[in-house]
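Below you'll find the structure I mean.
Of the protein chains in this complex, all but one are displayed in their positions.
So, subunit A:
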Amino acid sequence: MAGGGKGGGVVRRAGEQLLPWLLPLGLLAVWELAAATGWLSARVLPAPSDIALAFWTTLLDGSLPRHVAVSAERAVKGLLIGGGLGFALGFLTGALKPAEILLDSSLQMLRNVPHLAIIPMVILWFGIGEEAKIFLVSIGVLFPIYLNTFHGIRSVDRGLVEMARVYGLGTAALYARVILPGALPSILLGVRYALGIMWLTLIVAETISASSGIGYMTMNAREFLQTDLVLLGIIVYALLGKLADTLTRWLERRALAWNPSFHTALETAS
């Protein structure tokens, strides 16, 4: 299909590939021009070249990698703790009716508290140390993963569970081979949703109370009117978010290769 097409086809396909880039690249050029002529003040918006320069200098002096590493570590720790807890709770309430009766209504109540609203309390409890940020991220990611694990386990096809019983699967094998794989699409959806919340929580937590991390870097730069650094921080957040999303998509495609909707996604992508 792809190879051996006519020259016109190649040009048209190249055009189709380049076309989406036309608008952002054009905007970037206009922006650079406006900054260079002084029409756009660096205090409002620094030139793209200034941001690139800021990236280069912070990369060389090691401050950018350090801040990114600190932020990423908080994100991963929070995700592991909150996600692990959410999965365990969702598994418990999904698998055992008494656990659902005991826990679910309380968890649903807690879920409705916006977790960023408890920042003042968190600062009182933990100060501005690492625990505060990790705690906030954990709380943020716990509920989407809890809900989707619970829902995923509950929506496993009863017919398959009955079949597995007829074919002699014990409880452990039933969970390993039928219930968890059946719940996996829903769980991974929860993970993707949780990743969005994870970065959002971290940005807010780091801008309010931190002495390191990308959020701290941007807030600190704001104090000194270093708008290029502020924008750099925003771009780094965007890239990290995109990276996390790409990772989960990749994970989904690998883990859900049996699902026909992922087949086609894979085939059209390659």
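Heads up, the rule we're going with is that contacts are C-beta pairs under 8 Å (C-beta built on N, C-alpha and C of every residue); 3 or more make two chains touch, one makes a residue touch a chain; residues count from 1.
By definition in this document, contacts and distances are computed from a predicted model.
Between the names "UDP-glucose 4-epimerase", "ATP-binding cassette domain-containing protein", "Aldehyde dehydrogenase" or "Amidohydrolase", the one given in UniProt for the chain missing from this structure view is "ATP-binding cassette domain-containing protein". Across A:Ala69, A:Met163 or A:Leu225, the residue that sits in touch with the chain not pictured is A:Met163. Taking the complete complex into account, A:Ala173 is the one of A:Ala52, A:Ala173 or A:Leu225 that touches the chain left out.
Only one residue from A:Pro48, A:Pro181 or A:Gly196 touches the chain missing from this view: A:Pro181. Interface residues of subunit A with the unshown chain, by the touch rule above, are 157, 159-160, 162-169, 173, 177-178, 181-182, 184, 256-260, 263.
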